[in-house]
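Below are the structure tokens for one structure; questions will follow.
Of the protein chains in this complex, one is absent; all others appear in place.
Chain naming follows the written order as A and B, and within any one chain the residues start at number 1.
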Amino acid sequence: MYWLKIPFRFLRSEVLALPTRVIAVLFVAVLLLFPFMTQDTYLLRVVVLTAIFTIYAVSWDVLSGYAGQISLGHALFFGVGAYTTALLNLRLGLPQHAAIPLGALAATAAGILVAIPCLRLRKHHLALATLAFPLMLTGLVFMFPGLTGGELGITRIARLATSRLVEYYAVVGVMLAAVGVLWKLMSSRIGLIFHALREDEVVVRALGINAVRYKLLAFVLSGFTAGIAGALYAHVIRVAGPSNLDLFMSFQPVIWTIFGGAATIYGPVTGVFVLYPALEYLRAIPAYRMLVFALLVLVILRFMPEGIGTWVRERLEVNCPHCRLRNAFTRRTCRACRTELAS
Amino acid sequence: MRTLVCFLALVLTAFGGVAASDVIRIGVVGPMTAMQGQHHWHGAVMAAEEINQAGGIVAGERSYTIELIQVDSNEMVSVTDAVSAVERVVGRVHFLVGGFRTEAVMAMTEVAVEHGVPFLIAGAAADALLAGRVDADYDEYKYLFRVAPVRSSDLAKLSILLLIDVVQRFREDLGIAVPRVAVVAERLEWADPLVRQVEQLIAAPPPQGLGAEWVGTWRPSARAESVSSELTAVERADAHIIYTALSGPVGVPFGRDWGRLEVPAAAVGINVEAQSDKWLDATGGFGAYAATADIYAREVAVTERAIPFVEGFIDRVGELPLYTAATYDGLYILKAAVERAGTLAVDAVVGALEETDHVGTIGRMVFDEKHDLIWGPQYVTGLGVQWLDGEALAFWPKNWRPDPVNLPDFEFGYPGAVPYQIPPWVLEHWAPEND
Partner (left out) sequence: MGRPVILLMLAEILVNGLVLTGVYAMLALGFSLVFGVGRVLNLAHTAFFMLASYGIFYFVGQETGMALAVLASAGVVVVVGLVLYKLFIEPVRDMEATVLIAALATAVLLQELMLLYFGDRYLFVPAAFPGYTRILGVRVGNQEIATLGLAVLSLVGTWLLLARTRLGLAIRAAAQDREVANLMGINVGRVTAMVMALGLLLAALAGAAVAPLRTVGPHMWMHPLVIVLAAVVLGGLGSLKGSLIGAVVLAFAEVIMVVAVPGGAFLRTAVALAIMLGVFLLRPHGLFGSGVAEEG
């Protein structure tokens, strides 16, 4: 009985005390229980794709949101992950659980390759230089059709799992793990340095921190995560083709992350889980689908320029002016130090 | 337990979703905001209306009416979208027809075979959509068939025959014994074997080869927006003829710059954009005299069903059908197969589809062991069309001798074909007094 009390107390003091944590826990619970509510393969597939794109968007948030290295060519990592895992699976017969991490490693290598010329570039120059990489890789894809299949892509890749249910839990599991790990990392010293890098690189260097090493780390982390997303995608869709390297693919994580709230980790998660299903829902009006989508993004950003996730969080919680602890908006006094909360 | 849940789900989708009434649901898949998808849809609607009016599909004791479901794949923009779109309907339909962009069709057919829903491809030509799938793993991929266009390796044969026709025209009209041919082919995988083959054949002596001279190959991107640099280079190479292999948007700037700069070389081969009735609008009229392989043209009696279909389609939609409108034949093929099978059981229908011998609007349609159309005289041949007087008119096959060695007297052609014309500025440039 006593041992039951500990988690219960934790739940009451650490989870129920904050609305956003309640939402997060509910979200994870619904995600894990979703297959018990419906077996519709379409709905499962939508959630699977949403989860994959969440991994992808979070990877963008780490590099561009936190570390401020804005990447407009993120499709490079996604595409390298997809193509590598597809080639390894098809040509060398590697099983999925071996091919996917290797695909992610290849994407990491791509991240380092991109980082080397880009480390010296600032802000917009960096953004526009990164834009070039996936387009150049597309050129290579068409140059070696024997290896890459040209416009057809690499096909007949093994399914991620034998059943849709296993596929669902595999992808959602990887997503939760990736988001969790990155969340922890970004709350740690590394995340703090990333924040500082974005705000003022000179100060970071003045503090004796090796800025180059941390930038490289951001590229590595982001490349690896985006690579996982690309590799999972290839096994789910079963084609790794040039569309993975499209401009469209590069812009998507930017849209999702900014929409949800950059440099927060929960922002891109919110962004994808709102926008991707919304786009599916808009299939009801096919002709106006993208139009409504664009308007939705514009209007939301107009009134919540820091993203919908950040906006909601600011409405639900206030920081205690004294001890900086977060409190639910309903409280009059801080839950730790009893300081009066300004309304 | 999990297997049980999955099984129940399968049973539910199989019975709960579909067998409620005597309706056959067919999903028409295509990029519905684009012309290609529109033609997928209109072709299917025409066939469905005709079949339903004539009493529907009779299988065994029961008769069914066709109900079409529009599946907007948005495949030009996003392959992910295309896959989700198919996934969304796959539990509710008996059959799927359509598809356009190769990569997307590849991904969409994976969903269809996973659910065991027959998919009749009408719009993507790559051999590898069927070859390496149906023949290599029959049990998994037996659900896939192609009704249009002819596969790209046959399209290659067809386009080379058109080139031969034009080379012959240069010999007869201008007395140029060894015309020089330049190749302009977009850099896509489907065009690679074609380029290799045509480069060899151009210089090879007749009857296998063309006995012409090859002066170079240019490979622009399928999405290039200007090819004037390529065209000036072709002119520098002194080419009489440009052989084109263009399926992407690049076909439009090619036609426009070619006519606008009056590049003195006749263009023939494959240019998918030139198959559209909007070709002259898109090129501002500069695309006149361009010639391309195609499957539909006005006033050519490919079969007795061709002219009624093409005219009916023009009445309904206001323009010549694209090859994606072959969903029309697809529906008739499905009807015949279901009636032969006498049931909607998928395996039986697939078996019946393999027995197909259907006189459609593009020729006699028979599937080979890869579930692809058999190409050749008296099967499906395709057409060569040229833009003359504001219309795409067929110039091939006309007096075609498919096998001049063994059957020197056998000539093949469709009633209504007109002779090929060398573009006037090309004619003027190479006329004997100028040379």
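In the analysis below, a residue touches a chain if its C-beta (ideal position, glycine included) is under 8 Å from a C-beta of that chain, and two chains touch if they have at least 3 such contacts.
This is a predicted model, so every value here is computed, not measured.
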Visible chains in contact with the missing one: A, B
Contact with the hidden chain (one of B:H42, B:H115, B:R219 or B:H358): B:R219
Chain not shown: contacting residue from A:L11, A:L94, A:L121 or A:L325: A:L121
Residue of A:V30, A:M143, A:A177 or A:C337 in touch with the missing chain, whole complex considered: A:M143
Residues of chain A in contact with the chain not shown: 64-65, 70, 117-118, 120-125, 127-129, 131-132, 135-136, 138-140, 142-143, 247, 251, 254-255, 258-259, 262, 287-288, 290-291, 293-295, 297-298, 301-302, 305-306
Residue ranges of chain B at the interface with the undisplayed chain: 31, 33-35, 76, 186-187, 216-226, 228-233, 235-236, 238, 249, 252-253, 256-257, 260-263, 273, 276, 278, 281-285
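Here is the rule we go by: only the chains that are shown with their structure count from here on.
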Averaged-CA centre spacing for the pair chain B and chain A, given as whole angstrom: 40
Residues of chain B touching chain A in the complex: 2, 5-6, 8-9, 12-13, 32-33, 70, 72, 74, 77-80, 83-85, 87-88, 90-91, 102-104, 106-107, 110, 114-115, 126, 128, 132-133, 137, 187-190, 192, 221-222
Residues of chain A that touch chain B when the two form their complex: 39-42, 45-46, 49, 142-143, 145, 149-153, 155-156, 159, 163-165, 233, 237-239, 241-243, 248, 280, 283, 286-287, 289
